[in-house]
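Okay, structure first, notes after.
Only one protein chain is missing; all other protein chains are in place.
First chain written, first letter: the chains are A, B, C and D, and each begins at residue 1.
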Amino acid sequence: MKIIGLIISVLTGAMLVYAAADFPAWSDPSSPASTYLSPHFIEKTMEETSVPNIVTAVLADYRSFDTMFETAVIFSAGLVCFFLLRTTRRKESETETTHYRHTLTGVTIQIKEGHTLPPSDEFERIDSLWTPSGLIIKTSCRLLVPFIQLFGLYVIAHGHYSPGGGFQGGVILGASIIMLAISYDLRTIIERISEKMVAVLCAVGVLIFSGTGALCLLLGVNFLDYNALAPILLVDPLTARSHAILIVEIGVGVAVMTTMIWLYCNLSSAGKYNQGL
Amino acid sequence: MSQQYPALLVVVPLLSAMIISIAGWVNKRWCFPIAVAALGVAACSSVGLLLQVLDQGKVIYLMGGWPPPMGIAYYIDHLNGLVLPVVSIVALLNLIAAKKSIEQQFPDKIGPFYSLYVLMVAGLLGIVATGDAFNLYVLLEIAALTGYGLLAMGEERAPLATLNYLYMGTIGACFYLLGVGYLYIVTGSLNMVDIAGILPDLYQSKAVLAAFIICMVGVWLKMAFFPLHAWLPNAYTYASSAATGLIAPLVTKVMIYVMIRLMLTVFTPAFVFSFLNVSDAIVWLAVIAIVTGGVLALAERDLKKMLAYIIVAEVGYMVGGAWLGNRDGMTGAILHIVNDALMTLCVFLVVGNIVYKVKSYAFENLQGLFRKMPFTMGAFVIGAMSIIGVPPTCGFFSKWYLITGAIAAGHYAFMAALLFSSLVSVVLFFRVFEICFHEPFSDNHGHDHHSEAMDEAPLSMLVPLLIVAATLIVVGLYTGVIVNQIIQFAIPASLV
Amino acid sequence: MTDLVSTIIAKYNYWIYITLMMIGLYAMIAKNNLIKKIVGMSMFQTAIILFYVSIGVKKGATIPILEYSHGHGHDTQLVVHAADYVNPLPHVLMLTAIVVGVATLGVALALSIRIYDRYNTLEEDEILTQIREEK
Amino acid sequence: MIWQLDLAILTLVVITGIGALMVKDLLGAAILFGAYSFMMCLLWSIMGAVDVAFTEASVGAGVSAVFFVAAVFRTTRRTKD
Partner (left out) sequence: METIETITSIKPLLAVLISLLVVPILVSSRTPNVREAWTFVAAIAKFLLVISMLPVVLNGAEIVYTVAEVLPGVAIKFRVDAFGMLFALVSSSLWIVTTIYSIGYMRGLKEHSQTRYFCYFALALSATIGVAFSANLLTMYLFYEMLSFATYPLVTHHQDREARSSGRKYLLYIVGTSIAFVLPAMMISYSLAGTLEFSGQGFLAGTSSKEVTILLLVLFLFGFAKAGIMPFHSWLPAAMVAPTPVSALLHAVAVVKVGVFSIVRVLTGVFGTDLLLSLNLGTFIVYLASFTILVGSLIALSQDGLKRRLAFSTIAQLSYIVLGVGLLSPKGITGGVVHIAMHAFGKITLFMCAGAIFVATGKKNISEMVGIGRRMPITMTAFFIASLSIIGLPPCGGFLSKWYLVLGSLEAHQMPILFVLLTSSLLNAAYFMPIVYKAFFCTPQEAMFENTVQEAPLFCVVPLVITAIISIILFFYPQPFFRLADIMVRNITGM
């Protein structure tokens, strides 16, 4: 297998090297890629969409159809992970053992299934494999998370003017929650954001995007032609484009954030949702 | 609304996939009706599109109102006008047929399953409809990802088989993406028609050649063309029957469509057949694919894997036909996309019914099925006849065009391979029929034979199956119409 | 000789991308461990992203954000020269490709967890031996 | 753009990439892969692709690495190659 792999990759590489000889020189301003389509985008974006970040404009307007499916790809990844991993029923052989720690002494005890711990404030439930107890980590994460989330919101909202947008912002928001899940434990997160909410929000995010497009369609123009939204948003058509881009970016953000959480929950608990990383 | 068909085609399934996903958390009973409605709308709009294409030629739809090459446009011509209804109708029929087995197999994951299913159909329809090379990649990935999910939920070995498929599929898609990148670097455009307009000046460029080769290899990987077919049989065999019913008929066929689209529209026949001189080699590969597929199928002792290897052989038919470099061969390849999708659906629905009732598809468990499930087996016979290529089932007519193409191109090995494959199919299917018909043996000269009563699959599985079986014959009889009214216009006049 | 060197230097981004791609491809085919294969797959994808980003580079150009139109008054007199900004289109495409990459990664990892649950190993040869023994 | 820096990072990308594949511990591979992604992200930001770099920083170096670690945690660190 190693030899076959070597041969195939060398062959591919050789062909690519051979073809690269015909490429325009690197960073050549007069290459076809830089002279054919991109000038239009660079020069007309402001006029046509009033969004200074060309990447955002192209992403969410000129090629918004791509981006819509990109969001759908992310959604389907979350859904596939859920579909593959999530187990609601346990195998017969497995009995669940829950672990508790006595907060004062640090003694850990196991409780077999069927038994219960007498109600007491002195015990906290912990994971069997991983017992995060670092006070420093917990506290600093707790302090950091609001700022990270604020930054994430900024990235989404400010995507028109600076690098970033729904996708990056969504990942940051998702990462903040994942960070919380790592520093505390998975249960804490699931108590705050239920699985159902994550799953529904994920679909809602994509729905916001495609729904915006479908709304244009209902208003009598082509799919995703944001101009038609002007009467609804109460602005002129050009600004409507800019606003609509914000709307879809929010949709992307919601979808991506929740998918990241969903993926993490499923992967780190192998679909059992009892204990995570 | 009629000018919005191209958008409805893709958007309605996409939106409903989300709604189904939400409905799955609220009330599972809503999922199936929404899915059927969504695919119904898609099927209606695809048929509407076909009628529009027949009426006015090409239909162009600008996504977001941006004119190409700035924005993404959907181009519907006779080629994808023909393939779209096939994809949507096959998906719809399988969805209806699969309802019971989905409920049987994934009782607590109905929502995600339908959602993935509909999303995958949206992806496949998008691949066929799009006129943008990069958009095709995105849709390819959406169809692939959802496909992995659907395929991996099956028997114990399904995840491993699917992971292998995932590796291969990712390499394939990445190769395609790389090829598009090569095209972009030399042309600066992503729109297929636009690229085709720029390319003729660049035929000498090594980058264009490399782009073509990389794209083709990528697409071949995804369609499981001969040396790259290893992932297919396992992935299809161990999956649930609801998933294979969708994926086996459509994915390879859609990839063949992509190949033909690249050959005809993007690179144009002038480049593919006249400038490059590789047709012969690829037809030979197709010959090997057909023969290997047949021989490997002979070695299998279970129905689903046997059919999976037949798909490998069928892919050889279509690739070979498309690469013969003449009109008849191309006609045969395009016609076979339609026919093969239908007949693969037919046989896989049969497998679905058998699995639903017998819980197995190994040969030794198929005994006495003719008595037990006469209608299912009747449809199986028709499907088998079509794969063998017996008139008036549709399989014969595409084979006819492929063979005429082979004769016209003087490629007698390809013709021999097609005939060989027909003969092998006879052996393959009659081996199954013998088991279903004769066994279990009784010594009393067959007099007290098969006392078991009839035990057919439920109506909701049977009716779609019978519709498909009837369609095989109807399509066969209307071959003349399909070829003269549609396929003839799908092939550029430059290809003689 | 100088010719060769200048060619190499002029396109070294391309050479690096090809190298990375070869490494990724080799890992996907030859590695035995499923997770290693997934790492290879991700490298393969990023290599292609590198290629695309390299297409977009333009000498003497800056990032594709029109800086002097900050705020909401779109000044109509504003003239933008295409040569001043790098090509934004590959960036857009690659945003999508990255997303696809992470989605594939998630699915692949989910599959490998399923496989580990079943066979208790991630080595392909060990899994295949187990399958053969079961038969 | 400083080409020396560019070259140095490109080399680092290759080194971390090979390292991620060579190391005999999957957790190490996951972390090295994160480093690889981060190098990639630097490279792209040098090339002016800020949005792509931003995304890669958050996805490749961030979330992907976490996913890898999560998966390794759920399976095993052991690897033969």
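Side notes on the structure shown:
As a convention for this text, a contact is a pair of C-beta atoms (placed from the backbone, for glycine too) under 8 Å apart; a residue touches a chain by one contact, two chains touch by 3 or more.
Note that the structure is predicted; figures quoted are calculated from it, not measured.
Partner chains of the missing chain, restricted to those shown and counted over the full complex, are B. Contact with the chain that does not appear here is found for just one residue of B:165, B:397 or B:489, B:397. Remark: the omitted chain is touched by one listed residue; of B:362, B:459 or B:477 this is B:477.
As for the chain not pictured, it touches chain B at residues 381, 385, 388-392, 397, 400-401, 403-404, 407-408, 415, 419, 422-423, 426, 430, 434, 437-438, 441-443, 445-449, 476-480, 483-484.
In this text, only the chains that are shown with their structure count from here on.
Averaged C-alpha coordinates give centres for chain B and chain D that are 38 Å from one another. Each chain gets a centre from the mean of its Cα atoms; for chain A and chain B, those two points are 32 Å apart.
Multi-chain contact residues of chain C (touching two or more other chains): 12-13, 19, 23, 25, 27-28, 32, 54-58, 61, 63-65, 89-91, 93, 95-96, 99-100, 102-104, 106-107, 109, 111-114.
Listed for chain D are residues 50-51, 55, 59, 63, 67, 70-71, 74, each touching two or more other chains. Inter-chain contacts occur between A-B, A-C, A-D, B-C, C-D.
Residue ranges of chain B in contact with chain C, taken from their complex: 134, 137-138, 141, 145, 148-149, 152, 156-157, 159-160, 162-163, 166-167, 170-171, 174, 177-178, 181, 184-185, 190. Within the complex formed with chain A, the residues of chain C that make contact are 7, 10-15, 18-19, 21-23, 25-30, 32, 54-61, 63-67, 69-70, 72, 74, 78, 80-85, 87-93, 95-96, 99-100, 102-104, 106-107, 109-111, 113-114, 117.
For chain D in complex with chain A, the touching residues are 50-51, 53-55, 58-59, 62-63, 66-67, 69-71, 73-74.
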